[in-house]
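Only one protein chain is missing from this complex, and each of the others stays in its spot.
What follows is chain A.
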């Protein structure tokens, strides 16, 4: 294992311009705000946060579907901008949330899975066909489905097709954007097991985006918590789940409903609603919802503070050395 992270973001921001109403003035929306992250080879980085926090924008930047407004994305230490997009797509592949809308209903499974091979002009028809059968076998689908169409398959089978399509180019990094949230629980566990097996077998690196913290805890090695475009806390999975530091991380963890009868529904104390990203709150963007907010929180944006295995952005840890959260 080399020390160079396989994927690195350096101060990446993405600003969209949006108009409110027909005559509204165009205003900037910072979907991703100065994010720095790095993924080591074989790591699974879980990215969690509420809808609208910028998770999917970040995924699009990593896939090269959006260019960052500022900052750099590095693959194996080389800047992504300027590199051939097609060549990059061999190394970074996506698995999307909804296997009902991410597969072309007019194409056979064979066409769908072999498309990356044809785009990259790898092998002739016979070897492509062979490769498709191999990859279908790896993701647990019988080779006869190659001639089927997406409409003939169940949700779990479709997600396996999506995984087969992502893996046929032997990518190093797979961006999984809510890969199991459209699936039933019994199918979800099959797909999670498959993703775990494939990671072991092919040494894959995942960015795993999910709002299901139980799933993230199960699969991830590191977790980044995103709020209004910023990574407010990043830590190893054990640290985050056992001693989350940021009040927002703790609120997220408290809202996980474990199957324990009699415990009732937790009170997350996240009173106010998620803020409008067009006019983010001053200072720390989380302060209007934070139970531990202090006077300076509405004035000064917190700086990232390094912790033993990550960072946290919160004024609670400004002057004191990082200790375990109470």
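One rule holds for everything that comes next: contacts are C-beta pairs under 8 Å (C-beta built on N, C-alpha and C of every residue); 3 or more make two chains touch, one makes a residue touch a chain; residues count from 1.
One rule holds for everything that comes next: contacts and distances are computed from a predicted model.
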item	value
Identity of the absent chain, which is to be given by its UniProt protein name, from "Probable chemoreceptor glutamine deamidase CheD", "ABC transporter ATP-binding protein", "Carbon-monoxide dehydrogenase medium subunit" or "Thiol reductant ABC exporter subunit CydC"	"ABC transporter ATP-binding protein"
Touching the absent chain when the full complex is considered, from A:71, A:123, A:196 or A:304	A:196
Residue, one of A:65, A:257 or A:300, that touches the chain absent here	A:257
Hidden partner chain, residues of chain A it touches	50-51, 154-155, 184-186, 188-190, 192-193, 196, 211-215, 217-219, 237-238, 241, 251-268, 270, 272-274
